[in-house]
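This is the structure, below, for whatever I ask next.
The complex appears here minus one protein chain, its other protein chains still in place.
So that you can tell them apart, the chains are marked A and B in the order they are listed, and the count of residues begins at 1 in each.
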Amino acid sequence: MEQARTVVEMRNITKRFPGIVANDNANFKLSKGEIHALLGENGAGKSTLMNILFGLYQPEEGEIFVNEQQVVIDGPNKAIKLGIGMVHQHFKLVHPFTVTENIILGSEPKKWMGLAVDKKTAYETVGNLSKQYGLNVDPYAKIDEISVGMQQRVEILKTLYRGADILIFDEPTAVLTPQEISELLIIMRNLVNQGKSIILITHKLKEIMAIADMVTIIRRGKIIDSLPVSGTNPNQLAEKMVGREVSLKLNKKDAVLGEPVLEVDRLVVKGRQGLNALNETSFVLKRGEILGIAGVEGNGQSELIEALTGLRPVSGGSIKVNQVEIAGETARNISEAGISLIPEDRHKHGLVLDFPVRENMVLETYYQPQFNKNGFMDYDAIDKHAERLVKEFDVRTPTIMTEARALSGGNQQKAIIAREIDKNPDILIAAQPTRGLDVGAIEFIHKRLVEQRNSGKAVLLVSYELEEILQLSDRIVVIYEGRIVGDVKPSETNDQELGLMMTDYKQPQGGLNIEQTD
Amino acid sequence: MNKLIKAFTKDSAVVPFIAIVLGLLVGAVIMLIGGYDPLLAYRSLLDKVFGNPYDFGETLTAITPLVFTGLSVAFAFRTGLFNIGAEGQYIMGMTGATIIGVSLHLPWYIHAPLAVIVGALFGGCWGMIAGYLKAARGVNEVITTIMLNWIALHLANYIVNDYLLEPGKGRSYMVDPSADVTIGWLSRTLDDARIHWGMFFALLAVIFFYVFLWKTKQGYELRVVGHNPDAAKYAGINVNRGVVKAMFISGTLAGLAGVFQVLGVFLNQAVTASPTGHGFDGIAVALLGGNTPVGVLLGAILFGTLSYGAAGMSFGADVPPEIIRIVIGSVIFFVAAPGIIRWTIKRVFGKKRKGEVI
Partner (left out) sequence: MDVATLGNMLNTAFVFSTALILAALGGIISERSGVVNIGLEGLMIAGAFAAAVSAFHAQEAGYGAWSPWVGLLAGALFGVLFALIHAVATISFRADQVVSGIVINFIAAGSTLYLVKLLFEGSGETSLVDEVFHKVKIPILSDIPIIGEGIFNAYPTTYLALILVGVIYYGLYKTAFGLRLRSVGEHPSAADTVGIKVLRMRYTAVLLSGVLAGLGGATIAMTTTGTFSHNTISGQGFIALAAVIFGKWNPLGALGAALFFGFAQSINNVLQLFEFAANVPSEFIYMLPYVLTILVLVGAVGRSKAPGALGEPYFQGKR
């Protein structure tokens, strides 16, 4: 490794956006043939740095060297010319097009003096590339018809087709199933073995430990450290990433369990494609309990939440709240029955961003007699209500007339939590409640969830972050392909074991055995 | 007072104001190029409108349908819908009023209200079709309302031609006097300008618009649906029903515009080959008025005045009155693309405010 040539060097890069410095005098070095992880929290500036390298942003200060030549990368075209390719987190694929059409787009092979696309050559080239790197992609398939994992491979092929030697992967595992993750890691290894160099943007320590050679940690725009993975450990990396010692322990007393408050029995729910997203799922949630639902994204969690809140029809089984059947009820009746939801996507589902805070505070209760009379809204009562919640939950907003849009992410989330907890629900469903927030807001929210449980209510925590699940839950059920495949106590398990369950341990090629394949 | 000043210095008030100025300027430049005197033209426009009681009254008559169609489009906008169909709903409103007005003979206190209600319902139902197609089949309302405009035009022609036609006139029979909603004494004070009760209903509609959307439970629901249908579902609001309801109300407002044109102004319905333009003017009024009730009222007054006064321009300054279409078109253009205004301001005043994005 020491002998390897430096293929990319970024020196003293500074990039400012209105209000923040996204990259502050950042240095980054990539050697040939290595997998180099770029680690940081949400908003730490890792994507910005890589977007600069790919020419999507221009830095205010700093220099970039590619293959030891100083370069100015003024757009993706230039980056591509320099042999840099990017596999975007949100795939940039044209869905009605075929795999090949997507790959050749912008650099099409032509015939008849440029008057037509040479489709035959195109399909052959793509087929050969796919074979060469073991990607196993059908050049003739339409994007609509292939899986997410395959779509990612098309993205990889796009960069290879353009002759990329340096590949940037932006959070590549976020949308993949465990199998797909393990296959991706093999592919990445394969690429490096054939002379490519890879930058892996991620905030997942496990991936870094499994695959990366080097890791560079970025925090609030500053590069904190750059070191070989072999000489570090997850705890050290986490500390560097967050900036202080990270305790995975949260102060909470033992759970005092009460009556079952939510009983889900052999629930069947159809997903978007009409297949069963939930397959006879059963679990019980008791008063005084935080039940964590662990699983890889896309294993039925969204459908479960939607079924529990009345947004998705139930095809079979039962959901009982306090012994009363609620399956198939309307969202409003379920809300009245005692279920509240902190939705996963707060902008899409949680708030009306154009509305002032006060109107957002009554989103689910506006129809109740305390907020309106004879069909007219009682804004005096609504204002009092909103003022109280803002105070109690420390929502930082200039006034209750401020549009929700103007609040920071953390305060928007606090506003939602205030509204939902104030409904005094027997069951509070928290879906990814801390996604994209800074550490302070995360701690506040965790505290509130624990308080809720301490007061004899129940919390159902759905999260894709194992750390969060382990830290908060009193009990954990693992969901895999719409089934509950595990039921454990956090004190009696660890993320290794949970990880195996999440990938369904009955199958030998679990996502964590990847080190051995190298 | 401070609040008042703030309200007028906000982007929402500045942009329309500058847009109007720029629109008038565009008109002036075009007149100059054509060899006309724009100052004389604009003065003739105002002379026409304020010159005598009759023309002043007729200007009010011209403003009234614009208030209704403007409110119609603005209401839909507020609930997340783009109602390009105010034209068709207007035509259907006319047709409903004409059918009742022409074919029945009842005591006035039954006949006139009945004609108004039936016309309004015609408009409302016509709007509801687009709402239903959106709610039930997910069809974008822009295209359906455009198509429904033309269907309404031909359907109305069919009804008038085949059932209501006064032989040899190219229009329906005259509306029975018992369904007439003109205000005789007021008309007479304004030299027989066609003043009718619809004007007062237009003002009532402005108030209704505000109270309904911002003070009632149903209004709150529709606004949530309009701004964030996903959040509305989470909040237990029936989004599809909201869309249909919103399009019904929007259509009713546009329908009322047509109703009062028939019962208060023309007293008949003509067979026409092309749309009247009132629906499209409504889009202009709503955009200019920022979809607020008072804004719509002011926008309608402006466009109504310009349109009616245009005749004065051709009389007083020999300018083809179509120039006013260019002026109105430019005003909407500038309102719709505020980036152009900001860009212009930046060029003119040369200073860039922080964080400003075009």
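As a working rule, a contact is a pair of C-beta atoms (placed from the backbone, for glycine too) under 8 Å apart; a residue touches a chain by one contact, two chains touch by 3 or more.
Keep in mind that what you see is a predicted model, and the values were worked out from it rather than measured.
A.B. asks: Check each of A:107, A:194 or A:494 against the chain that is not shown and name the one that touches it.
C.D. replies: With A:107, A:194 or A:494 as choices, the missing chain is touched by A:107.
A.B. asks: Just name the one of A:15, A:36, A:158 or A:240 that touches the chain not displayed here.
C.D. replies: Considering all chains, including the one not shown, the answer is A:158.
A.B. asks: Using the definition of touch stated at the top, determine which of A:73, A:93, A:176 or A:502 touches the missing chain.
C.D. replies: Among A:73, A:93, A:176 or A:502, only A:93 touches the chain that is not shown.
A.B. asks: Could you tell me which of B:146, B:174 or B:270 touches the chain that is not displayed?
C.D. replies: Touches the omitted chain: B:146.
A.B. asks: Touching residues of chain A against the unshown chain: what are they?
C.D. replies: 47, 51, 56-57, 75-77, 80, 86, 88, 92-97, 101-102, 104-108, 110, 114-117, 158, 162
A.B. asks: Name, in rising order, the residues on chain B that touch the hidden chain in the full complex.
C.D. replies: Touch with the absent chain occurs at residues 30, 34, 82, 84, 133, 137, 139-140, 142-144, 146-148, 150-151, 154-155, 157-158, 161-162, 273-274, 280, 283-284, 287, 320, 322-326, 328-330, 332-333, 336-337, 339-340, 343, 358.
As a convention for this text, only the chains that are shown with their structure count from here on.
A.B. asks: Rounded to a whole Å, what is the gap between the Cα centroids of chain A and chain B?
C.D. replies: 47
A.B. asks: Under the touch definition given earlier, write down the residues of chain B that touch chain A in their complex.
C.D. replies: It is residues 215-221, 223-224, 227-228, 230-231, 233-236, 354-355 of chain B that touch chain A.
A.B. asks: Spell out the part of chain A that touches chain B in their complex, as residue ranges.
C.D. replies: Answer in residue numbers: 18, 309-311, 330-332, 335, 341, 343, 348-355, 359, 363-364, 366-367, 372, 375-377.
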